[in-house]
Each structure stands twice: as C-alpha cells, then as structure tokens.
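Here the complex is missing a single protein chain, while all its other protein chains stay put.
Chain IDs A, B and C follow the sequence of writing; residue 1 opens each chain.
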C-alpha cells in the first residue's frame, strides 16, 4: 500500500494515537460518541455534575428529581419530628407513624410553598426550620428551572445518515466513495462543514500501527441544507484508498469517521454531528436512489426514510490518466 | 445562453438539486422559509418539540399553556374524586357536580402553589397526590419559564427588503442589479455578510435542469448597518445575467435567493435573514429614492417606509469593452 | 487634500452614506450609540419589546414591573368586586372602599401565590377567576425571571478609552495618532480586534460629500488584554491624514469612529464596544504617561484612572523618505 507520507502525524489531528484498532472497537462509534474508557479521574468532580444532569436520559432525570423531592421531605420530616410534632398546629396524628406522615406532608407543603395552613408551624425551632425549608424549596426549583432550560436549549443536530458507504460511478470515468445525509429536524441548517477521516491498521516492520487520513471531498461545505447532501470522496490518484480492495479494508480494520459542523438558524448555535462507517458498511458498485419528488402542486417532497436507499450498478472501469 | 461552466455543481451548494422550478413554487419563499414538504419522518420526534414550542405563534402558545393547565386540573380533580371528596377538608359541595368543582379548584390551588387552605387534604392518599401535584406544578412552571425565555431570547433579525429588484445605471457606463435593505429593529447589526443566488431552468438537450449561480456583488459585507444598504450586482461580462432579457427570465422561472448573516450587538448572537425575488419583481430602468434626510438639528432621519421607493429612469446603453 | 482613491466606496462599509456631518451631530456618539432618528416604522412592533425591556435602565425596569403588578391587581380586584365580594370568604370590609381593598389584597395574595387563606374564594365564578389569576401570576413571574436573566447575562464590554487622541512621536522619526484603552471589568478579554474609521467633509466641485477611510493601524488585534492597549495609526505616506492640519480637521468636521470586538472569557460571548473622537479631542504633541507600576511584592499595579493621562512633548520633524 504505497500511501503518500504526510508532514504531520494525522493521528495527532484526532488525538487518537497510533494504537491499532481491534474488531468492534472503533474509536468513534456509529452514534458519534467516543469509545474511550477514562480512569484516573479525581473521585469528586463537581464540574461534571451539570454535564451529567444535562445529558442524562429524560426518564432518569425525572426519577432523580422525584427521588430528591422524597429524600428532602423525609429529612425535614425527621427534623420536625425531632423538634416535636406538638409544634405542628393542626397535625392530628395519634401515633409515631401518623406523626411522621403529618410532618412529611407539612414538609412537602412547605418546600413546594403551597402552604395550605391547616398544619402550621409553632415555636422558634419549627418556624425557623420551616422558613429555611421554604427558601430551600424555592432555590431547588430555581435549580430545576435552570436544568430544564439547559436541557431543552442544548444545541444538537439530528442528522440521518445513509447506512452504507457506496462505491459509485463518479464524473465521466471515475469512481467515488459516497454517503448521504439529511436533517431530521424542522429547523434550517446553514453553513455546513464536513470532514471524513479514514483510518486503518498498517503493518510497519511487524508492528501494527494505526494510520489516519483526512479524505479529500468533492465539496467540504454547503451554504444551506434544504434537501439531502451526497458527500463524495473521488477515488482518484490522490486517494489513500485508490489501490485497496474490500479484503484489504477488512484485514486492516478500516473505519471512516464523519465529523459534521453546522449552524442552527433557529437557535443561533453551532451544532455538531458525528458518525462512523466500518469496512463492512461499504457497498462496491451501487448508486443512491433519489429521495425527493414533486407533488401535484409542483412542490418538492423529500422522503427522509429513503436516505439510505440504493440500487446496484456495475462499476465502469477507471480511465487511468 | 452561453454561461461559464463552474467546477463544482452550485446546486450542491444550496442542496436544492437540479429539479426545474415550477411557477409559484420557488425553493425559498419571500419570507425566507424553505418550500419543501418533508415526509418519511419517524412518528415520534421528541427532538422537534422544543423547536415547535419555541417557534409557534404567541396566540397558539398561550392557548396551549391554558389548555394544559385545564387538562391537568381535570385529571387531578378526577383523582381526588376517585379517592373520595370527604378527604378534602372544607369542601362544601353536596352533589357530584359540586364535588368535582371543589376538587378541580383544590387542584388549581395546589398546582399553582397558592394553597389558600380553606380546602385542605386529609389522609395519606389525598395528601400524597397533593404533594406530587404541587411538585409537578413547580416543574411545569419551571418549564414554562424556560420556554418563555427561550422564545424571547431567540435570535432573529427583522430586515426590511425593497419589494423590487431594480436594473439601474451603475458606475459611469454600466448597469447593475440592485435591491435595498434596512434593519427594522432598534438593535445595531454589525459584520453583515450577504449572498445572492440566481437560479433558472435550463433546457439541456430537451431535459429541463435547474441551474444555480452565486452572483458577484459590488461588496459582500459591511461593518455596521446604520442606515440602509443597497446591494449591487454589476451586470458586467462575468454576470450569468448579462445577455438575458425579461422574457428569458420569465420563461426560465428565474429566482433570486438572498441569504443575509449579521451579528446582533445587543444579544451577542449571529442572526440570519433570507428572502427571495421572482422574475416578476424585476424593474428594468429604475433608481432607488433616498431614504434619509436631515432634521432641523442636522441629525439624520431614516424613513424605513421608503426602503422600496424608486423612480423610473432611462437605462444608458452599456459601453462594451 | 490628495487622498488615494479606493476601489469601493468606504461609506458603504459603514452604511453611513455620503451626507456631510454637521457640527455636534457625528454619526457615532462618544458612548458608541448610533445617532440616527428612525421613522416610518410600523406602529405595532412586538419584535422590539424584548429588546426594550432588556436595554432599559434598571430604575425604569423596576418601576415598570411595579406598575404592572399594581395594574393587574386593580383589574382583578374590579373583577372580584363585579362578581360580588360576598364570594370572598373572610373579607370583612363593610363599604365599597373596604370591599375594593379586600378584593385588591386577595388578588395580590393570589397572583403572588402566597394565598394566606384568611380570605378565600367561594363559588364557581370567583374560584375560576382566582385559578386563572394564580396561573397568570406564575407565568408573569416566569417572564420576569427570563427578563432578569436576559438583562444580567447580556453581553457587554466596559471599556475605558483615553479622552484624547494624541499625535505623538512614533518609531524613530515618525508621528503616530494614538489613543489608549483598558478593560474596566474584572473579566478577561481575549482576541481583541479594533477598527478606526476616519471621516470628514470634502468639497467636491462645490458639493460637500462625507468621506470615510479605515485607518491603518500598527496592530489590529491583541490576544489578551491584561493591562492597557495603546492603539497607533502611523502618520506615514499612506495615511489620509498625513497632510492635514488641525485647522483642516476642524473645518471638515473630522471624526474618528472606533469599533472594538473582543471575546469575554467568563461568559463565552463576543462583546463589542464603540466610541468616537471629534477633531477637538486631538492633542498635537503629547505622550501618554504609564498606567502601571509595581508594588512592593513586584506585582504589577494597573491604575485605570490614569488611562487618559498624557504629558506635552515637542514633536520631532518627520524624516521624509
């Protein structure tokens, strides 16, 4: 595989290092996440909490909120019990179990600032705890407000990629490596930039090294994404892939990482999307089917479910120049 | 129409494809929205909800909030009724209808955390539901807070464009295609960039293809927009429009898409504005009237209602060089 | 005044137009605001409300909030009165005046969701209005929360500029036009870019036109602003100012607009600052005094009150080359 030497180590560009990739362990997964386990971190990392709360799944998030609400009420109920339930005017419980629930519901009414008042605090201690709790309640829900807004307004792109990389005819007498993408969201994406990084294991004097190449693309950016975008890497003489066979790619654990950057018009935010293709996602000799058509009014109709549809085609022989 | 071949397909630049445009179906509408119908999307798209809630009309937004408030109260009222209205201390209703309203208003007082207390919960079940409801209430209004802030702070430009594209005298002996724009908002726009894309249907061996050209402009950016900006495309030898007649433009469904990018000084956000002109918006031989004058103190007065005003003028013959 | 012709009209760059400037009416004021009166706007401009609420003075903002609070309570009090004050349990007023205040304070307790409950709603109508009011109250304070956050987090730079533009010795045998700036805020400003635009009235065949020139600067950007920055325009052969006398500048209403762009490290926002100098702010033959010194520990002490301090100096004759 006679590949052109590059001045800088392209692996630095991705910070991936030159360790060979083992089957089913690519560095960037198909969903775009980075496949690295991180250890040696400090145990207490407050700077990661906000990130965790913002990125966790919604179900888990609501459960966490509910759990905190219960836990805080249990704690405050215990404090009210410790001070003495006789300081809760209107509490009608007659045994410890009922006392606890009186204190628990009084706490809930205080922290949520509902304050019906059929149970009300009496005496310095209980009044002080209640005053503190209502303040804490407001701050806790201030926190929740911030978190909810942070979760909602988090910039993110929902890009759908074709499941396969096609080797298709390109221009008059060339082949091109192609994949296709479209925006699943209703917002308009503008100023899109794309980068495709091809990596494979290379045997250098018996030592297996990982090599990285940024593939040259027909076009690296588009102004606005209204329909779909077919990204093309021409398989010409400058391509590191030009002499590789499907077997070579499989043997060398070839992967293609895709890094997309765009500007979200609705929220004025730069958004990113990543994906990766494995050698097994390649189809040699195929062509994408069109994704859009016209309705009776002449309006273009884009079918996003067809983004990965392709038909087989015989590859013409490449004209050598 | 002998137009210079471009290296890359410019239609890719807009992701518009090469499908011909049919009358009254331009790809970018005059209000800047993209005229594409999208199908084949997953039925459940939670990632679009925030976008919808942020971009819907205000009237619809308030109605939705009100409807949710009513619906939630109806649901909780039903739960309180199911548990038994005797667990609502102070509820004075004597029949099911009155019981329901007692429960409904108790629910409203709980979810809004008003909690007057003339009706108050009794027993484990009712107390638990009320505690949950008051928490939900706070979270719901936390959501509303986030949405309201998101709606308000959404970056957007209010640009007014002249209704017409003029073909006017330009420099000493040339013609220029011109339109004019100004900022309707009080904020200051800086670092403005503009792009004008000209597209038309071309008959290529009987097959009608859509062609796209980015028009060269006298200037593509200005530092600050204080008054108005007249955008000029010189109709010189390099222009794809240079030999086209009004009839050519009409026959080929010519449209001009305008993409404007600016930086909003008040909110530190990049904002975008788009519009489009159809061939019927062109006026051959006209000149914009001035939009600003001086008041008695010498201060410049900008009249934004005059942004589209023009007067007819005879076009001088072009000097061929 | 033999000034080099520029390819593009530099007035377009600022969108200022070529109207001559009249005394005390520069286009950019010293505080950086744009001195243009805008008329011909639509009467109803909802898109300007948020901008107004975010940029108004704090005193005015609080007064507006208070006024709204009073007005809303008066409206709701009137509604409760209209429905009948007998539907407010616990209201003890005995005449219309007292009835009104009972209703008013009940409204205040409802909209703020305090809901003491010593006055409580009775009957469908009053209960419904109260339920609506408490919801409105929460939404209104959600709005206030968003506005307060929007006001606080609004990106803005507090740059202090020297009051004068100095013509000082520069390099070995040249003159330079200089002013000085520093950051009044505690945050760190990085990636600063500056632009200085010189404008004056020119008599072109009896018609007075405004001319604009972007002055070439010794350096247009700095990486980080830790102390102060002295911005220098070398008065060399390429300067449009090179042959101008103080009298020329006065006669031609010369002004210098300064546009500064920086990145605020604390809030990750691009911030802007603008100012302008009039011909009367120029001092011919002066040099800035240092603004910083060392304390006993060797630490640098920056005195921000000295940013405009200068001492007179005799200008050396310029070496012509």
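As a convention for this text, a residue touches a chain if its C-beta (ideal position, glycine included) is under 8 Å from a C-beta of that chain, and two chains touch if they have at least 3 such contacts.
Note that the structure is predicted; figures quoted are calculated from it, not measured.
K.L.:
If you put the missing chain back into the full complex, which of the shown chains would it touch?
P.N.:
A, B, C
K.L.:
Check the options A:68, A:124 or A:171 and report the residue that touches the missing chain.
P.N.:
A:124
K.L.:
What does the interface between chain B and the hidden chain look like in terms of residue numbers?
P.N.:
So the residues of chain B touching the missing chain come out as 113, 115-117, 145.
K.L.:
So that we can see where the missing chain sits, which residues of chain C does it touch?
P.N.:
58, 65-66, 69, 73, 101, 105, 108-109, 112-118, 141, 144-145, 148-149, 152-153, 156, 158, 184-188, 190, 218-219, 222-230, 263, 265-268, 292, 294-295, 297-306
K.L.:
Touching the absent chain: which residues on chain A qualify?
P.N.:
8, 12-17, 19, 21-25, 27, 34-42, 45-48, 50-52, 54-55, 89, 109-110, 113-117, 120-121, 124, 127-128, 130-131, 134-135, 137-139, 142-143, 145-147, 149-150, 154-155, 195, 259, 269-272
Methods note: only the chains that are shown with their structure count from here on.
K.L.:
Taking CA centroids for every chain, report which one is farthest away from chain C.
P.N.:
Greatest centre separation from chain C goes to chain A.
K.L.:
Can you work out the rotation angle that lays chain B over chain C using Cα coordinates, in steps of 5 degrees?
P.N.:
90
K.L.:
Quick one: chain A and chain C, Cα centre-to-centre, how many Å?
P.N.:
Distance between chain centres: 38 Å.
K.L.:
From the mean C-alpha coordinate of chain A to that of chain B, what's the distance rounded to whole Å?
P.N.:
27
K.L.:
Which chain A residues reach two or more other chains?
P.N.:
113, 115-117, 145
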